[in-house]
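Quick one: the structure is below, questions incoming.
Left out: one protein chain. Kept in place: all the others.
Labels for the chains are A, B and C, by order of writing; each one numbers its residues from 1.
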Amino acid sequence: MNFDPRYSGRNFSSVGTRPIRPDGIDKVTGRARYGADFNMAGQLVGRILRSPHAHAVIKSIDTSKAEKLAGVKAVITAKDLPDLTDGDAAMYDILDNSMARKKALYDGHAVAAVAAIDARTARQALKLIEVEYEVLPHVTDVDEAAQHHAPLINDQVFTEGLEEKPAKPSNVTKRTQFGHGDVHKGFAQADFVIERSFKTEQTHQGYIEPHACVASVNPDGTADLWVCTQGHFVYRQHCAQLLGLEASKLRVTSSEIGGGFGGKTHVWAEPVALALSRKAGRPVKLVMTRDEVFRASGPTSATSIDVKIGANKDGTITAAEATLRYSCGPYPGSWAEIGAMTAFACYKLENVKTVGYEVLVNRPKTAAYRAPSAPMAAFAVESVVDELAKELGMDAVEFRIKNAAQEGTRSSYGPVYGPIGIGPTLEAVKSHPHMKAPLKANQGRGMACGFWFNFGGQTCTDLNIGMDGTVSLAVGTVDVGGSRASLSLVAAEELGIDYSQVKAIVADTSSLGYNDMTDGSRGTFSSSMATISAAGNAIKILRERAAQTWDIPVEDVVWEKGHAIAKGEKYGNLAPLSLKDIAAASGKTGGPIAGHSELVADGAGVSFATHICDVEVDPETGSTRVIRYTVVQDAGKAVHPTYVEGQYQGGAAQGIGWALNEEYIYGKDGRLQNPGFLDYRIPVCSDLPMIDTQILEIPNPNHPYGVRGVGETSIVPPLAAIANAVSNAVGVRMTHIPMSPPRILAALDAEREG
Amino acid sequence: MRYIRPLSIEDAVGELAKAVGPAAILAGGSDLLVRMKGGFIEPELIVDIKAIGGLADITETADGFRIGAAVPCAVLGENKALKQAWPGVVEAANLIGSKQVQGRCTITGNLCNASPAADSVPALVAAGAKAVVAGPSGKRTIAVEAVPTGPGRTSLAKGEIIEAILLDKRPDHAGDAYLRFIPRTEMDIAVVSAGVNLTLDDKGAIKTARVALGAAAPTVLLVEEAGQVLIGSKLDEATLQRLAKICSGACRPIDDKRGTIEFRRKVAGVLAQRAATTAYKRAGGK
Amino acid sequence: MAGVAVSTTINGDAVEYLCQPDETLLDVLRDRLGLTGAKEGCGTGDCGACSVIVDGRLVCSCLVLGAEAEGRKVETIEGMAHGDQLHPLQQKFLEHAALQCGICTPGFLIAAKDLLEKNPSPTEEEIRFGLAGNLCRCTGYDKIVRAVQDAANVMKGA
């Protein structure tokens, strides 16, 4: 790979404009096809039987009655998904989560599945499956699960990362630690120390489209999977491995995706659909109900976090420490680890220490949710930072500016930062008119900062030039929020043609090389790099064809503004050849013209955001309304600014929901009480104000345009920004998210009673 | 399973009376279809009552208003006379679900679903509304609070259908109001709610008063003591305080996913005060 | 179980179908008639992704039985554009980037169309409350509200 990813500070003609997205008309006319919008001939309906118990041994499953029901074509249990994971513990967990093998580990865990000629028959068949359970004690609370007397979820788990291997198994799977300096020394130097404990409840990504797929397995081992996913190549690898298929014979097509936010980075029902199809010998469509999405996909962690920060009188933080306990569901994960890495990433700290504990609970397997693990850590840290500023008598923004990380600062998770945007976002907030707007009674203003790493990863694109000079761009990252528009802009920019001449599509797994999951805000960052590279390769061919046409050396041909130009006075009479001209002649100059690229897009730029939020609290009911909201975030470079704004606004809205009302509520029986949009309360249109955005562009040195990711950071500050605003409005420090009306009213009453 | 759409109330009653398996009445379907989807009921017979003459109409009579059982709540909001006479009832009906749901749901269905948190029911109870019940042995008219007997249970016998809700004609100086508490601004089920209906004398003192609470007990709660405390007052601060205390005390709420006992008790009082204040203003009080 | 024969009008066209008594209008549209523009986000009337208009009333098609459509007029997203002429709301949703993943978009467009037909000059608050029955998880609603405001202005001028 000869691709040079370094930032070049060039001027743009297409990048930075705001054209209409290429998939737009299909989406406003109802023609776009999502996971559940696809059908195959002879297709059956798949349905999954789920455990009603939070923790139970599966003693036996009798499927004979279901199999005899007219119209039932296949019934499967874990026996039909034999363990082919060959010691790969992470894959085994995925297998066990797809279909429980020995124990049901949470309310909603799949235990059997059927494929039948219609939904009614499939539903009836589920009722005929007899499962004998031995119900075990369960634990759903992260703090309770970490106690040594808690019911054990997996007796083979011994806490990793301790100095000595523990003698007894535990629900705590791993301890991780980050930091530098000496916090004891730092706290000793502090004039003020604030220490507090926080809890956040489990939330769900809440994408409006339930998981859906159509699976078709043929007797010769070839198979097709149509599915809504954030990573069809990863789904192919996982499904092929779990089903014993050859990866190249399993073609996975990514449908339009109706939201993911990290929740569609993981296979759930897809291996089940394939197993059903294999057994039935017919295609199977499997669509989760909303109830199943909540009970049995991958929500985020519930957490319990202790934070201690000390500062001296001049406002310099002398030490910062946090202990973070994150729930993982019933399988090991690394969620507290990410929380421990991100917690203090915004600050320049001499002495910092974070410790994370991963905790197993009888809840669904935790999956990524937009900057996973960072919002909870930021909530705890930014609440204490605000409180410390008050204690010091300093303005909350000034205090943060004084302690903000900058280029050359050693980050709290280890490496030294390059050019970063935390300082600029704080300066922008400081001078933002929102900070000076008047407030009324019971209203309060809060602000908070957030950090996310952003990722790159393996990426492959194909750029094909048609004979008419139009360009099709096939990418392998999934378009979750307008990336086909931004990548078309990149192709147009590189080739020097108009945006309207490019059409980007998401290619299936048989049409393009491997691409990593579209996660970590990597879609536009990675695929733009690959597109720039592919366009470069196509331009090389275009130049060769022009040279051939002119019969001159290719070294004398340059590519400028969509044209091949013969460079040098001796070629004065050669009129430039447009891309269209060269494409039209391509049949006689060597055939089709294309540019391919495969690369690892590494070097993603970290990103920071600072949010401002005004709330109004009804002191008689504890009801909180967000009345004004502003997002300031570093994009590196906004390729399509409108969709960048959209990411900022969407992340903020999800954070607002998380802060105020969203939570998984489990009963004493370990069953989820609110698996629906009625009682899992995501914000509705009338709950929110307009969400103002300000895009900063501090170039990432490792991307030709300076692009950083933009998708995730915006969900990190809202929890803390709202908690700080509530505190400023009514004088209570909320330490439990969500800050639902009963919690706020109870806190206000406690305050009033003194 | 059978779906029928009878044209007369007699046919509907007849079909329901002779149904062998579980039977369900379909008007707006916003509760029925959700329960069917969740597998909570599998009716053998669905009786769609929307084609029955008169059931889809609101009629103004000499005695007041007759709201057919199949009238969607959205239509209540579009009826100017009803809205003027009973603004509290109409605002309660227009709080149920979304615009989409209001295009289908009915106050009769809301009543018969027998949820303690039903939005329109406290407002109807405060308003002294009556239900016209048609059944195999003829028709009878009962107070709406006599319909729900517990969560999901009603006093209706097999074969009985509520065909209309009756609201009285309004005297001068009358006003009603309904308020509920929800965590969001829309789309939620009431955590707790209050309906207040007042009439005033010529001097602006409260002459009659009915106060009803929702989601505060297994069924809608008519708090007679709360009505009594309002009578004779001009809704001064002391009276409002007493009202809140009585309402909070009358609650027999539960802890659940939507709220706590303490929260419901406290907010029931707050909402009763606020609803009383609105009703008083609507009645012309100052 | 006896099927129900239904004659109805969908997007101006006479349509006949046979459905089961417990089948929803959404199931009929999607699975029997191939009109997959209406989406099932919840199946319980809480998300609005399946919004359609029946006899001039905005409803969730997941809360209507297929059998109930007999003799009615049903409007779906597939009938919103006139030939190649997009409805102003569709055009403004594109221009304002009022959609990201797009799964909620058909429901929002139908609900917004109903809103503007009943209230051609809504305030921001009226738009927000009028569209509260439609969940969007991507946009934070900002660009949706702006698109509806802009479309309302265009439609008033037309």
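What we mean here is this: a contact is a pair of C-beta atoms (placed from the backbone, for glycine too) under 8 Å apart; a residue touches a chain by one contact, two chains touch by 3 or more.
Everything that follows uses one rule, which is that contacts and distances are computed from a predicted model.
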"NADH-quinone oxidoreductase subunit A", "MoaD/ThiS family protein", "Cytochrome c oxidase subunit 4" or "4Fe-4S ferredoxin" - which is the UniProt name of the missing chain: "MoaD/ThiS family protein"
Neighbouring shown chains of the undisplayed chain, as defined at the top: A
Contacting the left-out chain in the complete assembly, out of A:Asn97, A:Thr265, A:Asn403 or A:Thr425: A:Thr265
Which of A:Leu242, A:Ile338, A:Leu487 or A:Val502 contacts the chain that the document leaves out: A:Ile338
Of A:Tyr417, A:Trp550 or A:Tyr571, the one touching the omitted chain in the full complex: A:Tyr417
Contact partner of the left-out chain, one of A:Lys103, A:Arg175, A:Lys348 or A:Arg484: A:Arg175
Residue of A:Gln237, A:Asn362, A:Gln458 or A:Thr524 touching the missing chain in the full complex: A:Gln458
Interface with the undisplayed chain - residues on subunit A: 90, 160-161, 163, 174-179, 205, 260-263, 265, 334, 337-338, 341, 368-372, 411, 413-418, 453-458, 517, 519-522, 600, 602-604, 701-702, 711-712
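We adopt the following convention: only the chains that are shown with their structure count from here on.
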Category of the chain touch graph - line, ring, star, complete, other: complete
Most distant chain from subunit B, judged by the mean position of its C-alpha atoms: A
Chain centre separation in whole Å, for subunit B relative to subunit A (CA means): 44
Numbers and ranges of subunit B residues touching at least 2 other chains: 38, 185-187
Multi-chain contact sites of subunit A, meaning residues that touch two or more partners: 677-678, 683-684, 686
Contact footprint of subunit C on subunit B as seen in their complex: 1-3, 5, 26, 28-30, 33-34, 36-38, 46, 48, 50, 72, 74, 97-101, 103-104, 185-187
Complex contact set, residues of subunit A against subunit B: 123, 291, 620-623, 625, 660-661, 665, 673-674, 677-679, 681, 683-684, 686-687, 740-742, 745-746, 749
Complex contact set, residues of subunit C against subunit A: 20, 22, 30, 35-44, 46-47, 49, 76-78, 80-81, 86, 90, 93-97, 99-106, 109, 124-125, 127-129, 131-146
